[in-house]
Every structure is written in C-alpha cells, then in structure tokens.
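Here the complex is missing a single protein chain, while all its other protein chains stay put.
Right after this comes chain A.
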Amino acid sequence: MQISMTVNGEDITREIEPRVLLVHFIRDVLRLTGTHWGCDTSNCGTCVVLMDGLPVKSCTVLAAMADGHAITTVEGLATGGTLDPVQQGFMEEHGLQCGFCTPGMMLTARALLDRNPHPDDGEIREAISGQMCRCTGYATIVRSVKWAAEHPAAQETTGEEVTA
C-alpha cells in the first residue's frame, strides 16, 4: 500500500506492506537510524518519535497508521546547525552514556516542554516513565530536561566543539 507523511518537515511517499511497524519504516526504509528498537513489548521507549507533536512508541504504531501525519525523529530535533535546547541540555548535564535511549528521551522531553515549559522533577520523571535507561540512573536526565527548560532560546552553537 502507498502511504504519505511528513517526516522532519519533509513530505515523503512510499509503498509498504501494511504490517510494517513505524519503527522499521523509519529505520529501514527512510534510513533514519537515530530511532532505536529496544524491546518487543512496548515497554522500553527507545523508539519514541513525535506524531503530530505527541510522543508515540513507533514499535507500536503501524507505518500505515502514520499516513497523513507529521513525524519528528531525533534527526529533526536540530534546525539547521542549531541544536534543540534539549539536545544541548543532555550534553551539558551528562544525560546520556551509551546513547541508545537518548533519542526517545529527548523527544519526550521536547513534547513535555512544549506543553509545560517549567516542569518540576516529579513531572519530568512522570513524563519519561514510559522509557527505560540502563546507564544513567535518570537523575542526570532530569537535570538535562531542567537545563533545557532554563535555556529555552535556541542555542547558537552547532554543538560540535567540546567545551570544558
């Protein structure tokens, strides 16, 4: 079947099997491999993308169900060379280690800040509670999201350089 959607602001149309999961469509067909796949029971949230601005677990959405919708993946978080404050916050506050859960965590954080620009710790923890991280113990992720909340202006840096 043919499906059309907007992915990171770009209109795309592809021919797919109806059973293809959105996560595989994004990774294998569109080759946007920042979105990950960490479980088979919809628990881990490494596959979270935004569908019309809301976080969804893309392993639990058929690509066909995204027909006509706007999808944002981690690759679409930065605009041009400018990182989203959430991306900057994760680097500033060491909110990632192996990096596998990071794309999903950041997208959920973006959606949270879009509806609640000043979440407290409990709200952040609640928001990311559908997502597992095995490395960080979450505290630095909470700090990262708070950093982003406190620095809402788009960062000028491309984030390429590592600063002390």
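FYI, contacts are C-beta pairs under 8 Å (C-beta built on N, C-alpha and C of every residue); 3 or more make two chains touch, one makes a residue touch a chain; residues count from 1.
As a convention for this text, contacts and distances are computed from a predicted model.
For the chain of the complex excluded from view, the name given in UniProt is "Carbon-monoxide dehydrogenase large subunit" [choices: "Electron transfer flavoprotein subunit alpha", "Cytochrome D ubiquinol oxidase subunit I", "Na(+)/H(+) antiporter subunit B" or "Carbon-monoxide dehydrogenase large subunit"]. Of the options A:I12, A:L62 or A:C135, the residue whose C-beta touches the omitted chain is A:C135.
The residue from A:G53, A:G68, A:G99 or A:P117 that touches the chain not shown here is A:G99.
Those residues of chain A that touch the chain absent from the view are 17, 19-20, 24, 27-28, 31-41, 43-44, 46, 73-75, 77-78, 83, 87, 90-92, 94, 96-103, 106, 121, 124-126, 128-142, 159-164.
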